[in-house]
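For this view, one protein chain was removed and the others were kept in their places.
The block that comes next holds chain A.
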Amino acid sequence: MASVTGQAWAGTDQGKPLLQLDRLSKSFGATRANEDVSLSIHPGEIHAILGENGAGKSTLMKMIYGVLTPSSGRIMWRGQEVAIQSPAVARALGIGMVFQHFSLFETLTVAENISLSVPESAAALAPRIAEFGERFGLPVDPSALVHSLSVGQRQRVELIRCLLQKPSLIIMDEPTSVLPPSGIPPLFDTLRKLAAEGCAILFISHKLDEIRSLCHHATIMRAGKVVGAVDPTRETNETLARLMIGRELPQPTRSPARPGENPAMELRGLSSIPSDPFGVVLHEIDLSLRPGEILGIAGVSGNGQKELASILSGETPLSGAGRDRVLIDGAACGHMNAGQRRAIGLAFVPEERNGRGAVPEMSLVQNTLLTAHPKGLVRRGLISRREAQTLAEQCIAEMNVRCHGAHAEARSLSGGNLQKFIVGREIKLKPKILIAAQPTWGVDVGAAAAIRQELIRLRDSGVALLVISDELEELMEVADRMQVIFRGRLSPSLSRAEANTAMIGNYMTGGFLQQPRGAQQVEAA
């Protein structure tokens, strides 16, 4: 692969650039999402756009792909100035995009999905899909229904769909965020093969190791501006991080956990069939969570995390026979609904902020009331507005939430700020148990560090915490113990010392099941 890298380098210095951005800016009202962004990409180059969430990476990509129109500046394609008004125009030019949130149709087959983007019929495409899969290491069954595929397989479908349009530039938005550790090297091999054939790749990420191992060039963005253009192979994680966030990468401080004796929450042999027929069946889940510790649940998304969280929170109460499967403080509570569990000291930060964690149309004060109403905010059936507002303002101040006051609508906050507010609100409830699903998903590095530090502080005060996360780095940082979920089964517990990336990676692809089928499962993941 080193030679490929070398060739691409030579190309970038001598050949004509494929795409050039010249002082591109985009404003939304008073906010400047992109300001004077310039960069150029050559054929065969893997070019990283590195930046935190909210740095303006998505806005930039959307302008290149024709989803947004620039406020000012020029886009040059093969030396000609172009106006990319829609994704169709972008595709006609030869620009393809693989989305972070897939735009596939679950009830259609792989071939049908792909045929929606190209002129050929599904039947005619099947052999070509197989051929591309062979050539670029993207094996996938053309006749499989998309809903039955793993997230990694869906990404392959997206990539094949993109490749069939013969693009000369592919934009990949955080492609590794949906893959298990073992799925990343094959993807990188595919991308290197594509680059070797002359395809340019714009690789959006905030993961420093990946950029250093894959990319030839990196453009670093912060607050909508380009703050650096470097050769990532010559940088270290520290120097890249400093460019990306403008200061040192914050590291949480932690002391060894001192967990209590009696479990605060337990699951005993819990099996559950979800009401959603495309959901994941949970098998014989055993789990014990003690006060003063953080238990991390790792796993590739779509392996039962949602179902597990919904059973823990009480959103899916269990019927009579299942009541002994869930215990809080030793008492059976499987039959209790979410409200009843909150009343006995459980707090929950769900994965979706808008809609489950908070009601988008309601103000922060009203959103505070939703879960904090038993904390003296309601008297004789009437809301004590002043106290609710005080509590909301405390959450805003303590978590450093950026918003227009406590009466701002929840939907007016950025994802990261809303998440900080929700975590703050749940902490204010002084829970005994806190369940947090993807607590820092889509949150910028600074805010994520603040949230993680807050989780550790909560642990030190004796709260039992369970954190479900797709980001292994996050769990490595906060968790005292880890368990891995794979196809609805939970692995044995690993201590901090045992939980290295290789071990967790093995568990994430079913290694803990020790069945002869193990090898196939690695293949399919």
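Operating definition for what follows: a residue touches a chain if its C-beta (ideal position, glycine included) is under 8 Å from a C-beta of that chain, and two chains touch if they have at least 3 such contacts; residues count from 1.
Criterion: contacts and distances are computed from a predicted model.
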| item | value |
| --- | --- |
| Undisplayed chain, where the name is taken from the UniProt record, one of "Nucleoside ABC transporter membrane protein", "Acyl-CoA dehydrogenase family protein", "2-ketoisovalerate ferredoxin oxidoreductase" or "sn-glycerol-3-phosphate transport system permease protein UgpA" | "Nucleoside ABC transporter membrane protein" |
| Full-complex contact with the absent chain, from A:83, A:116, A:281 or A:370 | A:116 |
| Residue in contact with the excluded chain [from A:31, A:80, A:255 or A:275] | A:275 |
| Sole residue of A:85, A:103 or A:495 that reaches the chain not shown, by the stated touch rule | A:103 |
| For chain A, residues in touch with the removed chain | 67, 86-88, 91, 99, 102-108, 112, 115-117, 121-122, 145, 147, 275-278 |
